[in-house]
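For this view, one protein chain was removed and the others were kept in their places.
As written, the chain order gives the labels A and B, with residue 1 at the start of each chain.
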Amino acid sequence: MSSETANGAGASLSADLPVGWVSRIKRLSPTLALAWTVVLIVLLWAVFPSAFTSYSGTEGVPGTQLRAPSEEHVLGTDGLGRDLYARIVYGARHSLTGAFVAVSVGLLLGTLLGLIAGARSGWLDAAIMRLVDSLLAVPSLLLSLSIIVILGFGTVNVAIAVGAVSIARFARLARSEVVRVRRSDYVEAAFGSGGTFWAVLYRHVLPNSLTSVIALAALQFGSAILAISTLGFLGYGAPPPTPEWGLLIAEGRNYLSRAWWLTAAPGLVVVLVVLSADRISKAIGRTEP
Amino acid sequence: MVHYLLGRFGQALAVLALTFTAAFLLLQVLPGDAIMIKFMAPEMALTPEQIADIRAAYGADLPLWERYLSTVGQFLTGNFGYSIQAGVPVSKLLLTNLPSTLLLASLGFTAALILTILLAAASNMTGMGWLRAGLQALPSLFISVPVFWLGIMLIQIFSFQLGLVSVISPGPVEKLVLPVMTLAIPISAPLAQILMRNIDQVLTQPFVAVARAKGASRSWVLWRHVARNALLPTLTIAGVLFGELLAGAVVTEAVFGLSGLGGLTYQAVGNHDTAVLQAIVVISALAFVTINLIVDLLYPVLDPRLGSKVGATA
Partner (left out) sequence: MFQIQSRRFIIGAAASLATLSLAGLALGSGNAFAQAPVKGGVLIYLEQQPHDNLYPPAGGFYPNGGVLNQITDKLTYQNPKTLEIEPWIAESWTVNADATEFTFKIRPGVTFSDGTPLDANAVAKNFDTYGLGNKAQKLPISEVLTNYKGSEVVDPLTVKFFFSRPSVGFLQGTSVIGSGLVSLKTLSLPFEALGDATKIIGSGPFVVTNEVLGRELTMTARQDYAWGPKNLEHQGRAHLDGIKYVVTPEDSVRIGALLAGQAQVIRQVQAYDEKQVQSKGFIIYAPSTRGINNSIVFRPDNPLVSDVRVRRALLHATNTKEIVATLFSENYPQAKSIIASTAQGFVDNSGKLAYDPALAAKLLDEAGWTVGPRNLRQKDGKELVLTAYESLPQPQNKETLQLVAQQWAKVGVKLNVLAGDAGSRVADNLDPAKTPVAPAMVGRADPDVIRSQYYPTTRNVLLQKGGVSQKVQNFSDEKLNKLLEDIAVATDPVKRLALVGEVQAYVIDQGYAIPVFEEPQAFAASPRVKGFTFEAVGRPSFYSTWIAPK
């Protein structure tokens, strides 16, 4: 059943790109547009934080601590007199970098493992997949925490720890996709017409198995932000005064009875970004035949 | 079939052995060790000689391979070693912590399944488009909320504001209400997403149209044909979710102050209590392998069409 559909996907991806984009934008649903808007704003925060706020993201003004939201401080200030909105804006860079690194680690290592396993069946496949199984068998949080303890605390290290956990998921998906594509007629044909293993892999197998992997990557982007925030809650986040979103939620929760917005506001931002990532992931997944 | 069973069993054992060894090596790399953390704290005021004595008493000064072999030997004979931090055998820690987490995790998983089915059923039964869209978006929302935040909010709302449940000295059932909710909501999200997608897929299959044409009602078709076909793939990821459950338990137990495997894991990592961590890895690997084995073996039973295919994928 996979042969025609895979063929169709290959054709539409290579030939009709411009047409595809136009029609895609026309068909853009309002929720998807909203999702892209959220992502765009957050990306702009990450790149040009100072364009969005005049306050510092890390330095507070003693004496102005724990102010309620007002015109001066849209989302109030924290215990050290730091503007919360500014911290969220400056935090975008840290959180997005973290999520990006995490997804890259999982995507690259996982896809590579899955690709090799799927392409080279036999003992190598079995060995890799058992390794992947044992990655899944270790409780993810235990693995993340141990990696952070070994590598040390910091935005990138936390991201690596989160990414390592998703390697198994990417590997499994990539393998199943590769196996699906590999069994298709045109790949068989490519082998038959004398293509070397790696060439066929690169030319035919990789592009045709990537769509769902990329959809998973978008989805993992959201979960990575969540996982990083959970590590922050457990005391394994980036060192202060990094304004990373997860840390903002985690630190703000201590002030819950005094200033609930300190944890609610960054929480809402994370929910919106993760929802957007999820929506975009679905949209990518749907283009998959 | 016997060959297949043996193969699957062998794979399971290989995964166990691999996990055990990898975890052992990983834990050896942790900087500092439990003995140092516990006994070198300045307020203990021990001399370096005393610490060396303690180290020898725990066998921590042996070479790596000797410790590995003795750990393997210990686990094979059912001895999980000794927790340096807690000062009790690991088996005692597990005995006190495992049951509560198993209860929490199984209730959480059951609640998640019920929530999943309710969501999927509701979104497929309702005629109203906007309600359907809203219900279908709900799992995405569930998956977007940090678990610890959800737990804290549930406590604030249901316990402190509404006064419905006590979190400090609750009854045996009361104690589990909010933690199970906290655990179930994020777990239900991926399950619901997969189930909804599968239902949609199955609904486009020709046999559904045939059944509808024969005059079957929508809900009858849903229960009779779709549910079964759509539940199968959902079951597959259940095995993978076990790890998520434990991760969820760490956070849930921390927020609600419950005792259990999650809290134990968290403390053991912080104190580099390797014996405890090794035991937790072994238990969770065992659970993972067993659940997946059962799912794999159940698959052909539940879906006879797959009976022949299974041999090929193994």
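Following the convention adopted for this analysis, contacts are C-beta pairs under 8 Å (C-beta built on N, C-alpha and C of every residue); 3 or more make two chains touch, one makes a residue touch a chain.
What you see is a predicted model, and the numbers here were worked out from it, not measured in a lab.
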{"item": "Options A:Leu32, A:Leu80, A:Ala126 or A:Val156, residue touching the unrepresented chain", "value": "A:Leu80"}
{"item": "In subunit B, positions touching the absent partner", "value": "30-34, 36-37, 39-48, 50-51, 53-54, 57, 82, 84-88, 93, 96, 152, 155-156, 159-160, 163, 166-169, 254-255, 257-259, 263, 267, 269-272"}
{"item": "Missing-partner contacts on subunit A, residue numbers", "value": "59-60, 62-63, 65-66, 79-81, 145, 148-149, 152-153, 235-237, 239-241, 253-258"}
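Everything that follows uses one rule, which is that only the chains that are shown with their structure count from here on.
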{"item": "Distance from the mean Cα position of subunit B to that of subunit A, given in whole angstrom", "value": "22"}
{"item": "Residues on subunit A engaged by subunit B in the complex (per definition of touch)", "value": "31, 126, 130-131, 133-134, 136-142, 145-146, 149-150, 222-223, 226, 229-230, 233-234, 246, 249-250, 253, 256, 263, 267, 270-272, 274-275, 278-279"}
{"item": "Of subunit B, residues touching subunit A in the complex", "value": "11, 14-16, 18-19, 22-23, 26-27, 29-31, 137, 140-141, 143-149, 152, 156, 240, 243-244, 246-247, 250-251, 254, 265-266, 269, 272, 277, 280-281, 284-285, 288-289, 292"}
